[in-house]
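Not every chain of the complex is shown here; the ones you see sit where they belong.
Letters A, B, C and D name the chains as they come in the text, with residue numbers starting at 1 for each one.
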């Protein structure tokens, strides 16, 4: 009897707690998602409906076509997206190509100056682009590369974060496999390409999401080095919707939605790998 | 074909410049105009120009806010990177300048006696008001034309539990502050050399500060609300009246939709005789050294500051046209008659005075520090006299550089 | 082994070169500029020694920016850390909707800040949906971005929105790494309720993750720039003028490159303290 | 009826049934070992006993109390995990204190910082004394101020034992506690555990993969196979009279030799006769003998085979094999042979003194088997009792 009672209570407790925590989590999730929902909703609305006191998701006078048409077709939006893609992909590729071997060397090889290198990588993590932008800008002007894809990508060609992340990850890669490979006759480069990289797919995709998101969203650097319309990125094109006195709200939120969407989709696609990658990188230490 | 590249900011690019560029490019076949990627705002235009100047990567022309024009023009002039329009005026037919531009308007583009900028957009303060609310408390349009009238109106609204008014002042650039000085007939800097701070002459500064303190104390002005908030409050119908540039006319109208009876009217000045209002907006500058490009850019700037260009710009934004001829019936004259809401800028065409910047590069910094003082005066934290003195000291300290 | 170390140099050569060009040399240039009165406006400049640095400590604006940055960090760090941890723990044990929650909470991390700043600006508006909700429940309107007392909290709110998901994922990773049998052992020892589990097992086992989260968050808190630049430009009345934004103002609004560089260098100095912590704690595991 | 009773326990994970109606009665003070191949459900059963896992059906009695619905901590059991499961961030002392702290203090007394005020010193001292006693017993006093990471495998194992000891449990559960230790250490900790069992006189349930452990430590062994008990009995029962070939093969190293009855021409008759009535002759054709390697005696031609053991005289048979390899363990030889007729392997254990001739690779030798020592299994692998009775062999 006693036990049954106890079980009953436990069961009940457990249930209530679970329900409460689910409620809390859903409430939190709603808060996290609300800005997106609001944005999408607003992108369907005429300006005067956006601040209606009785907010509804669906507008009373939908203006979906007009809002999106002006964003997508009245300007070279396809070009802007293409520019963003080119920049993000170029950056990502170079980052991977430069950081993976370096991370491997730091994690699995011994060489003099290793600690200094790792130290400067840690320091690099703390240096924001704001600090180094002027010297880099001057350098780019010197070589006459302003307003090129190269200029748009260059400061991000090395990611110290990637090196750090991959180093942590590679540390967990078994030494014995690398040694087996050495005995089998792999060169170090081949070890990296054929063994380490395939095993690091989750970490690489985790990093790719970070990198892609960061550079897709970057505004600071494109504002400095992009001068022509031809090189304008999607995020940069968001600038066209407001000046001091005029904000094209309809266009702005439609554009915001269109600019945000690719990242969200990219994340959803890479989600599994991404979460696993984070879990496996031993960021935990 | 000569190709020239220009720089403009934000939605000014999309709404005004790009259509104008298209018109111009279609109009003739010798010149092709294109625009650079947009700057974020006026400040960013300035920054981009300065950076480009230092690295010799300037565009061929640009549209720069009046208050930052001096600092830009001086830096560029020192490097020989900017064109004096007076040289170009000489090529035009006799009287052409006077036919098109008033001296007051042109003065906005003058730095150190040289015409470095051609005013493109211009705006002076105007009132927007919610006629429904004004009527409710028994106000009239005439109330807006004197400060005492404005204060009375504000008190009435406050009494009725309505947020009385707001206006461009401490949030944003020093346009509002210069308005307070100019509308008394004062000047920020001495007219000739521009190297002496004069806003405290004749107690202009003290009066200005007294006024803004009254706004807060008597008229319920909220120094904490930023521009965007003020504007939404007004457009949502929660505020009696609102002071800002005509540039916002279109935007405000769109936001209001049909929620209330929206009207605009000319601004209040203290001194009806000498009182001016600073002109906001921007001027075109030519920053190429290539004579062919200079010619091309001049053609383009003539077009955009011409009657046609100004008609277009004014209609799509509400800005005050910078070209006299634009007020002719075939351009804006009839339109203004039909749309009194948009006509206000034309009605205070003569009040358009200069919006100046301090010598050196620190105008921005001077204003940022001054507005802290103004705000603290408004909140009663700093006595008015002390505040006025502080304002002058800040300007004098930083201006030297 | 000589050969092995050669390989090490070979593999890290591209990265090292780029680090030199992108981080080291520019930083050195900035350091040099900090001893001059260089402006973008004039082509000539003079060496002024430590004048820029000396000036800093009498500059109220600088001190103000230090304090706003620190206040901001003090709001963001504990809340971001605590909420991230709380959400991670709550989600971790869930069987249903786990991945849904992961997506929802992480989504803001991927969002485009430029775009979302527009949205937040609208949400936080005095007549925006947040304020109308507050007034609906009978509260007073809050001038989220307009009031100097509140603006830092509002910025913190936006940052929190965008980092909590990131912290959550890191904590989830940390939780996954805790061996399940520790909880079994705990159950037998009588570690039964959530409180004891947390105090005796979860929390101490998460120490390395916590360290990482704390350090990266604090570095990022010091790097706050974007949303200030987009939403408040330091206002109202400098209330949100954080360190990096001040540096930006000095460099790009006032063109005082020398002073701005000195500020940057001081910024790096402060943040290197955190870097040091990071190097210490992250590489050498928390000592078990 | 004290001790531990498991009644009708079933357990599935999703669609896989892991435990099939398990019933065991473990007596007070018994050392009960669970063996069986990997994945047969040993750990699951142990976890069900501990309360870490809930059975789908069935009940668990500890000292006559139904504990089926109790929390693990209320069952008064101790559990030692394979990888020790020490709290890595706590000192050894804190690890040992844990169970007591949890049992003796209230939640309020455990809140960090606050506990400095709330936890009274009487309790504190009591806990400390307890821990010190156990540490002394296990000779880990000098380790109390280290963290588990600073200990060797054997020391960790001892701390894990200590942690289970402090709470004075009724039952000890151990899941492969020695498998992470190296050979030498395993031997010594094994002795320690046996010692502990003897001293405390408590009931132990012990899971292992290791033959030697199972044979030497247990008072009873339960051999599991696919979630069921194949046989429960004393080590020597399992070794000598396995109920089926699965058990026979599992226990003993080298593996038991399985030889078809029909290979021993000499005795088919006898067997057939004895089995008559119970089995058909077709059945009998599939009968196999399970013969332990030590029950195969090498008859060298020259040697005068010793026959000291009287009981071995009946039911003798011979087998011809060829030596394939010889492994010398020092104290004994394993001789691996192949049958001449078919290629099946035969393993012989030759102990010191039992055979003194020379054996070498490739030799053909004759083996003698005393089938009395062997077991006969039917075609299903079940033990057949026709003339050897289990009772005989136990002793």
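Note that contacts are C-beta pairs under 8 Å (C-beta built on N, C-alpha and C of every residue); 3 or more make two chains touch, one makes a residue touch a chain.
For clarity, every value in this text was computed on a predicted model and none was experimentally measured.
Protein chain copy numbers over the entire complex amount to A x1, B x1, C x1, D x2, going by this structure file.
To be clear about the criterion, only the chains that are shown with their structure count from here on.
Computed centre separation for the pair chain C/chain D is 57 angstrom, with centres defined by C-alpha atoms. Between the Cα centres of chain B and chain C there is a gap of 38 Å.
A separation of 40 Å divides the Cα centre of chain A from that of chain B.
Across the assembly, chain A contributes 51 as residues in contact with two or more other chains. Shown for chain D are the residues in touch with two or more other chains, of which there are none. Taken together, the chain C residues at the contact with chain A in this complex read 1, 4-12, 14-16, 18-19, 21-27, 29-30, 33, 87, 90-91, 94, 97, 99-116, 118-120, 122-123, 125, 127-129, 132, 161, 164-165, 169-170, 172-174, 176-177, 206, 208-209, 211-212, 219, 223, 225-226, 244, 247-248, 251, 257, 264, 267-268, 271-272, 274-275, 278-279, 281-283, 285-286. On the chain B side of its complex with chain A, the touching residues are 5, 9-15, 34-42, 44, 48, 51, 55-57, 59, 172, 227, 232, 235-236, 244-245, 247-248, 250-251, 254-257, 259, 317.
Across the interface of their complex, chain B is touched by residues 46-48, 51, 75, 137-138, 141, 146, 222-224, 226-229, 231-232, 236, 239-249 of chain A.
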